[in-house]
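Could you have a look at this structure, given as structure tokens, before my questions?
Every protein chain except one is present and positioned as in the full complex.
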Amino acid sequence: MVDVEKIRADFPILHQQVYNNPLVYLDNAATTQKPEVVINAVRDYYLTVNSNIHRSVHYLGQQATLAFEESRQLVREFIHARHQHEIIFTKGATESINLVAGSFGRQFVREGDEIVISAMEHHANIVPWQLMCAERGANLRIIPFHPNGELMMDAYRELLNDNTRLVAVTHVSNALGTINPVKDVIALAHGRGIPVLVDGAQAVPHMKVDVMELDCEFYCFSAHKMYGPMGVGILYGKEEWLNKLPPYQSGGEMIRNVTFEKSTFGDLPFKFEAGTPNVADILGFRATLLYLNTIGMNRIAAYEEELMKHALDRLRAIPQVRLVGDSPHRAGVISFLIEGIHPYDAGTVLDKMGFAVRTGHHCAQPVMDIYGIPGTVRISLGLYNTREELNAFTDALNRVIEMFR
Amino acid sequence: MVDVEKIRADFPILHQQVYNNPLVYLDNAATTQKPEVVINAVRDYYLTVNSNIHRSVHYLGQQATLAFEESRQLVREFIHARHQHEIIFTKGATESINLVAGSFGRQFVREGDEIVISAMEHHANIVPWQLMCAERGANLRIIPFHPNGELMMDAYRELLNDNTRLVAVTHVSNALGTINPVKDVIALAHGRGIPVLVDGAQAVPHMKVDVMELDCEFYCFSAHKMYGPMGVGILYGKEEWLNKLPPYQSGGEMIRNVTFEKSTFGDLPFKFEAGTPNVADILGFRATLLYLNTIGMNRIAAYEEELMKHALDRLRAIPQVRLVGDSPHRAGVISFLIEGIHPYDAGTVLDKMGFAVRTGHHCAQPVMDIYGIPGTVRISLGLYNTREELNAFTDALNRVIEMFR
Amino acid sequence: MSIQEIENQIVSEFEQFEDWLDRYNYLIEMGRTLPMIDPKYKTDSYLISGCQSRVWLYAHHEDNKLYFTADSDAVITKGIISLLIRVLNGQSTEDIIQAPLGFVDEIGLKEHLSPTRANGLVSMIKQIKLYALAYQTKNKQRNDPSHEQHG
Partner (left out) sequence: MSIQEIENQIVSEFEQFEDWLDRYNYLIEMGRTLPMIDPKYKTDSYLISGCQSRVWLYAHHEDNKLYFTADSDAVITKGIISLLIRVLNGQSTEDIIQAPLGFVDEIGLKEHLSPTRANGLVSMIKQIKLYALAYQTKNKQRNDPSHEQHG
């Protein structure tokens, strides 16, 4: 089992007071805190080997390049990809999705084609497809979900047809917490030869992910949501598919040859990494993965499952609380409403009590529209949260209910 | 005058040995080193207020948001822009240029239109235009330069015509060091109502830049080339022009409203900032600007000019050295060849002597093609370099020449 | 009382409270006493849309003085609005236009005023000042013989 006190000691930011109350950080789906080893890795990089990479004849540049490519190797291992060059560094999950929407769209999407997404996507996995479809005369088709927050798989099956070019679904919903049956989603799409992008931003922090087992064509996530530095995202793509896509951004690094008549592009992964990469934070992310590997993703998942169950039990015991999304397959996130209290009011007062929660639509407005609500209160768990924090939170919630009565 | 010993004390990485020789870092055009205040600012962010911004009800999120927007304000002041919302955070100069090429192209470029760039651009200011022109049936026109590395302004004048949609030129050439007369370039374009993008990646570290005085429509640069963290770029755009461009990437943060039928976008600057921004490094960049302001860009420019003159004198005194690019208007960069010695050989041996220089085409292959050479040796200066380092460098160069004789 | 005097009064009222929660309790109370907006103005045309809470605002003027009623779906927002209305109701357009309204910050509610928090309040203050400006302009035109009267 995870020794949570030991883990908490690794995260200096957690040990502070907010408005004279101990900080209880329950906004992990927005961004997680970072263990000191990660903060130090970024610092050490700048103190020792900072330099531009890949074309350096000098010592610093060589050290930085080696460490940078080691990070890529570690990401590959972490998500169990086949090849190192299937790992593309971006600035975040949003950019990873924009990259695929842009490059895939340009290459493969024509008038009348269809892209399938689900009704519970984060805006980052809606708007890029929406804009690309608008530009190319294609149509966006939406997989609906049941009131408990589970995808309607029958409806999905019926959405797939000969015009479907790509399916893009979230692995875990950031608004509802649902873990989607992505393996089935992928298998059904593959039955018709359709490639699938999985938005793993809310999955990777909470469970072991194996992209070869999932067999998805693309998988993306952000380092900052899994205890890594800001400014780093990952796009995994199957070699075969990445090779088929045209470059997205262009500039230095990703070039083989430039003349004013014609430029040719480098091999994977460089073809998709234009400009000076964020070496410092990518090395910081390497420290994150080493840290997570030491604890073990399966143990983290088991610990968080316990925690989640406890939180749900406590919340269900408060009569005024109504869960939004209630699938038994859940990770990381619990969204709820409190009878008669606006989420924004609840969040404001909880903040003053030391609890960092998120309120609003969580960048998933369509989900809120479906439930006909303006937003929810959302708590989201990390590996450093404790049962005691959750007890304190539900106690605080009762006080909030009292205040607004 | 700049007290260089005091400044060197601010940069911990400089005080190290490489292959038993003191490190002399002369690769500042690739990336600069970071003062400790910047490294600490990133660290402090993660230790105290790390959180996702802009939509937080909680304390950490509010602190981070305020600091984030203060950084934007400081960037505005630093480049003397009119409005704070004219400052867009990107991941680097390359992305800034891709953003404009992508959004401007989609909105304003049609078949037969022309984009004008110069023959001395970095690949980052060539390939995005080249790809955009290819996609839209437009043509790329090239301003040639004189053998000494100065733009041919007469030829430029003749390139401008009614089909010209945009001019994109570098403020300072990263391969030749030339400071281009961008004010004249801009005025001539404006004479025909043509907007201008200036690539300031190699200018901002070396001189005071005033975008209102230049009157350019777009200006871009990278934090990591001016003593700031990696992973941060700036796009300045005139409000009027930024308002005219469609969004580039899409997702969270940049949205006003999302439904599956239609999404609407936020106001400037958010419209161009999709996804979780790199808050940590942007706060680090704020520390950079405070640091540079304390010293003063005019004093930095004066110091570096002295240094540059000294370096040129010493290099000119070596008969085997041939400067590549020899404009009297020069900043930051000196490129040269050594008779009979391949740049890569020279760079390899210089590295073993402790000198970090760059060799190759410096992501400006067309420049090398024009001179008919495969590449150069390039030294590039920072505010922490000294006359003594340059003396040691030219002495080392003489030893290299001896070795290969 | 002048705007500044009422602001000072509010600031000293809030100084009584040492605890954050007491301040918010007071705000919630204030929110409940907000002079209710006539339901016919609680429509989209009077809506000031923020990110998390919605605000409806109706203004009318008498003798060059402005009067407001408002509502919000969030009680704390209503509380702050009620303070704003207490400060601004019955003041002259000139005074409203010039009011810095520093008290919101002074009583520790700065986060509700930060430009990046689209909670409706910032937009509401902007809207109030725009109303005042519009009335002032209309008034000037009316009193200025070089302008024809339109309304």
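Just so it is clear, A, B and C label the chains in written order, and each chain counts residues from 1 on its own.
To be clear about the criterion, a residue touches a chain if its C-beta (ideal position, glycine included) is under 8 Å from a C-beta of that chain, and two chains touch if they have at least 3 such contacts.
Model, not experiment: these values are computed from the prediction.
Trainee: May I ask which residue of B:61, B:128 or B:343 touches the chain that does not appear here?
Mentor: Counting the whole complex, the residue in contact with the absent chain is B:343.
Trainee: Using the touch definition from the top, which of A:55, A:106 or A:190 touches the missing chain?
Mentor: Here the residue in touch with the unshown chain is A:55.
Trainee: Can you list, in ascending order, the chain B residues touching the missing chain?
Mentor: Contact residues on chain B toward the absent chain are 19, 341-345, 348-349, 352-353, 359-360, 374-375, 403-404.
The rule is simple: only the chains that are shown with their structure count from here on.
Trainee: Considering only mean CA positions as chain centres, point out the chain farthest from chain A.
Mentor: Between chain A and every other chain, the largest centroid distance is to C.
Trainee: What is the distance in Å between the mean C-alpha positions of chain A and chain C?
Mentor: 40
Trainee: Using Cα averages as centroids, what's the distance between chain B and chain C in whole Å?
Mentor: From the centre of chain B to the centre of chain C is 46 Å.
Trainee: Approximately how many whole Å separate the CA-defined centres of chain A and chain B?
Mentor: Taking the mean C-alpha position of each chain, the two centres sit 31 Å apart.
Trainee: Indicate the residues of chain B shared as contacts by at least two other chains.
Mentor: 55, 57
Trainee: Counting only residues that touch at least 2 other chains, which ones in chain C make the list?
Mentor: 51-52, in rising order.
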